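A single protein chain has been omitted; all remaining protein chains appear in their positions.
Letters A and B mark the chains in the order given here, with residues in each chain numbered from 1 onward.
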Amino acid sequence: MNVPTILGICAAGLIGLGLFSLIVEPQPLRKILAFNVLGNGVFLFFGVVARRGAAVGLFGDPIPQALVITGIVVGFSATALAVALLLRLFDETGSTSSRDDAQKESKSERADS
Amino acid sequence: MIPPGAVSSQASDASGIVLVAALVLPLVGILLSFLVAGRYTRGMALILLAVGLAVAAGIADGVWRTGHALTYTSGGWLPPLGVKLRADGLSAVMIAVTAIIMFAVGLYAPSEFRVRQDKAETRRSFSFWILLFAIWVAMNAVFLGNDLFNLYVALELVTFAAVPLVSISGTAGTLKAALRYLLFALIGSVLYLLGTALLYGNYGTLDISLLSERIRPGLAVWLSVSVMTAGLAAKTALFPFHLWLPPAHSGAPPAASALLSSLVVKGSFFITVRIWFDVMTGLTDFGATQILGAMGAGAIVVGGVMALRQTRLKLLIAYSTVAQLGYLFLMFPLAAGAVVSSGVTLALSAGMFQAVSHAFAKAAMFMAAGLVADAVGHDRIAELRGIGYQLPVTAFAFGIAALSLIGVPPTGGFFTKWLLLSASVSTGQWWWIVVVLAGGLLAGGYMFRVISPGLAAAETPLVFRSPVSRNREIIVLVLAIFALLMGMIPGTPLELLQVGRVHLTRAALP
Partner (left out) sequence: MTIGVGFSVALGLLILAVAVFTIGTRDSFAAVVAFVVYGLLLSLGWMNLYCPDVALTEAAVGGGVTGALLLNACARVRSEKTSDFKKSPRWIGRGMAGLLCLALSSGLVAVVILLPNPAPTLAPEATRSLSATGLGNPVTAVLMAYRALDTMLEKVVLLLALVGVWSLASDRFWGGRATFGHLPEPDRPLIFLTRVLAPVGIIAGIYLFWVGADAPGGAFAGGAILSAIWILVFFAGLSVVPAVGSLGLRIVLSIGIIFFLAAGVAGISMAAGFLAYPEGFAKPIIVVIEVAMTLSIGATLGLLVAGPPGQSLKP
């Protein structure tokens, strides 16, 4: 039982939790949160692999670390795009639901110029 | 590890530089469209797309003449430390198809995406061309990538290029479709990334060639491939993950729908092929591939039945995409069940041929539907009686594309089905024969639902809101003819597909 293994088990739990929420949650904002939880779990898994790759005086394998940094930035871009879509949908319809008939509280649609 | 400044002969072919061109060209297009283009965007885009055709021809020529895959090592750092680009027969064919369809879409793109002489750029003119180039660079990156993480970045590029195209018109319906598409795509990406983490943790590399040498059966590999395939299936809208596709592809403008259905969904499929055929050489599990085939069969049947029920043309075409994507996944069980390597070749060719001929046919079909919708103002099938006589060129193109989807000789679609049936017979998996034939029948059914009113005699001709440009009709016709050509001269593409295939150049595996 060493540090990487413990955090690896934590990562496995985060992945399961995130995926579950991503599948069952109806609200898109919460799905986006779940996607981030899941994504960070996957990154943490990479981190476990990095730590276990410590050798030749380095504390960790640098490749997975670089992959995670790339992944964090890409994940943030995805979140930003999803949030922008969500907010635009909210402005148009008063609801973020992607169901076609859930318009109970909607404002009237503004026509685009 | 080679010292910098020296290029080992096995690191890159001299002709490998054309692989770099395939990536750099669209990037230049993105930067120019973003920064300066304005009024000249379309002209600049067409020039770059035309050069892209030459680059694609160069890649295909290089692969064909040398008889092996072209490679290029980025930065001179050899894998596993660095990243390699590799173009084998599969890549060359798909890059060529992409270049042709992108050029056609660039020519076809309607005036709403152009900047008028006196006006400033608009949101649509800005977004469309950048996203067009983005899809181009993303697809090329998918086809050229030989590193699983590089392919992850390429997958994200594809998604970010495709999603805004769905919502470009800004209506609530398209926004919902785009959000749903994005969420599905993100699940797919993150599951794919998880798979790569598992593989790196066990084998210390993500290079496809190196992984194929090091990989051994085990829990990690099994879990990794399952998770990656599930993610990629979600991105390819394989049944039962297909729900996001019809609203997204039908809501996008026709030029975008053409790209989405013909190219974008093929990207994640291509990576699935890479994983199953190139990473997991010799390891494919028969049972697992049967599951994939079953999902494909489900797509063919469910997609076909749903298409039959549609009253709107674009939705019908979108459901047809769901069905046609199912054929792609039949290649997996057919390859796994093959006893000799020629059986694997047969299955692989069948799948790739389907990808190519469907790409041409579907692009032509969506573009034709776009012309009709622009002319008449709607796409309700029941109210399109007699359209065939008013737009004969478009109708003819649509007809050829439909024949290809149904699988009537001598189209590419027929050749695909012939390959699939041959593979089913030779591997003794007769149940896929039933599926292929049923799919053909269903396709015949839903295409008849469109063509029959189109060619019916109408009492009064339909009123056109705006004239249909003859040039755009011809572009659609050319694409449809490509679908036809695939069936009439299949020999050369078939041989090209086989170049650089790993299982042909290695000794038989246990």
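Note that in this section contacts are C-beta pairs under 8 Å (C-beta built on N, C-alpha and C of every residue); 3 or more make two chains touch, one makes a residue touch a chain.
This one's a predicted model, so the numbers in the text were calculated from it and none came from an experiment.
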Contact with the hidden chain only, please: which chain B residues? 1-7, 12, 17, 20, 24, 27-28, 30-31, 34-36, 72-77, 80-83, 85, 120-124, 126-127, 130-131, 134, 137, 141, 149-150, 153-154, 156-157, 160-161, 163-164, 167-168, 170, 175, 198, 201-205, 219-220, 223, 227
Those residues of chain A which, in the complete complex, touch the missing chain: 1-21, 23-27, 29-30, 32-34, 36-37, 40, 43-45, 47-63, 65-70, 72-74, 76-81, 83-88, 90, 94-97, 99, 102-105, 110, 112-113
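Just so it is clear, only the chains that are shown with their structure count from here on.
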Please work out the Cα centroid separation of chain A and chain B, and write it as a whole number of Å. 27
Chain A-facing residues of chain B, complex: 81, 149, 152-153, 156, 159-160, 163-164, 167, 170-173, 175-180, 182-183, 186-187, 189-190, 193-194, 197-198, 200-201, 204
Complex contact set, residues of chain A against chain B: 15, 19, 22, 28, 31-32, 35, 38-39, 42, 45-46, 48-49, 52-53, 63-64, 67, 70-71, 74, 77-78, 81-82, 85-86, 88-89, 92-93, 97-100, 109, 112
